[in-house]
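Starting off with a structure, shown below.
The complex is shown incomplete by one protein chain, all other protein chains being positioned as in the whole.
This part shows chain A:
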Amino acid sequence: MDEKIAPHLEELTRALGDIDKTGIRAEFDKLLAFHVPPEVAKETILRKFGGKRKVLKVKDLSASLKNFEIIGRILDIGEKALRPQEGVQAGPSKLYTGVLADETGSVMFSSWKELPGSVGDVINIKNAYTRLWQNRIRLSIGEQSLVSKVSDSSIPQLSELSKTSAKKLIDIGAADFSVNTVACILRLSHREVPVRGKQSKVISGVLADETARLPFTAWVELPGIDIGSIIRIEGAQIRMFRGMPSINLISSTKVSSVGVEEAEKLAFTFESAAKDPALLKIEEIASKDSMFDVVAAGNVVSVRPGSGIISRCPECSRVVLKANCRVHGKVEGVRDMRIKAVLDDGTGAMSVMFPRELAEVIYGKTLEEAEQLMFSDISKDAVYEDLRRILTGRYLAVRGNSSNGEYGVSFVAESAWVPEDDLAVRVVELLRRLGLDEEYPGSGVSRGGISLA
């Protein structure tokens, strides 16, 4: 028997480390005890604990990742005692929480077991996972995770990591809780909102640098700062709002104007940052958790059900089905129109929502005209079918915000148009690129990789 399983054990050890110590051996034996063939048991374990594990940096973390490896320095750690519920078998009774950092950022973590290290130590976590907790990413260390202390490592020292890192806007994400950045103000507006019964002033707007734009909110006054100002922000909070990071300037945040001399050294000016955003590939949009105010273009490869004329609850604007609102029960719905379409550019696909004003433009019919069509036809899906006939295959550019969730990227369009780039110019460029082979028949490809240079 042992002879049969020995090679499998050896392979597991090679892939996963010391399997006796980590309880993997016990798990393997358990499967064998249930008469699972050793070959299958090995694969099950490899699948569970991941033979080919990805090593991630903090900045690569996104919600609901599984089975990855990460190395970081513990910045902070604390423990919480959990009282087991009555009648429930005693599970883990302590939860360890803290902050883990590497050179790319820091992330909050929670662990169900005691970690082999304290503040300042570098640890390696295998089979870690992430989840969203209070709208932000949390690194989770569970029963199946293997944690070891690393003595020698290239992770920067504690003093350096504890400083809040300066970040470009594009790198700010759900893993951040406090950031420093330099950006300019593109939009600004003042509002009064009730906070705990008191009217409070709040400033909201949009910040930009050469990499991206992000919304911000200030709960403090910003004297001398206006649209066009380039500011340095230190210790701003990151809040997640509808899947999008938003920079929150609070009383402990330091905001200062950037001087003319320093501003000249920046990679952006107000003019360059205020320009319309450049067209991105959908692949790039899909690689981020969320993006604010970006442009993409592609073909409408599908118009989704639920597009066309819909009915909304007059109280909460939720979509009403069969005159029933999820929250307010039977209501007299208000008619509205929207389009949900899949936009695909060959590098990625995303679901785009067009609200009424845009739906009317790209459909070419107003809500009233669409209603007439609905009433003049026997088919209850007349408008949806008409939309499919008009939109499927069409090429559109959209500008708006994206967020990446369980069902892929969803994009809310704020404007939409048919791009008018010159195909003839692109053809000339393509012919030039294709022509290289003819001009240099001896180079590269045609001689099987032997270069004549």
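Everything below uses one rule, namely that contacts are C-beta pairs under 8 Å (C-beta built on N, C-alpha and C of every residue); 3 or more make two chains touch, one makes a residue touch a chain; residues count from 1.
The rule is simple: contacts and distances are computed from a predicted model.
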Chain left out of the displayed complex - its UniProt protein name, from "Glycerol dehydrogenase", "Lrp/AsnC family transcriptional regulator", "Aspartate carbamoyltransferase regulatory chain" or "2-oxoacid ferredoxin oxidoreductase subunit beta": "Glycerol dehydrogenase"
Looking at A:33, A:260 or A:423, which residue reaches the missing chain? A:423
Return the single residue from A:189, A:317, A:372 or A:415 that touches the missing chain. A:372
At which residues does chain A meet the chain that is not included here? 47, 51-52, 64, 283, 299, 301-302, 342, 344-349, 364-365, 369, 372-373, 376, 378, 386, 388-390, 392-395, 406-408, 423-424, 426-427, 430-431, 433-435, 437, 444-446, 448-449, 451
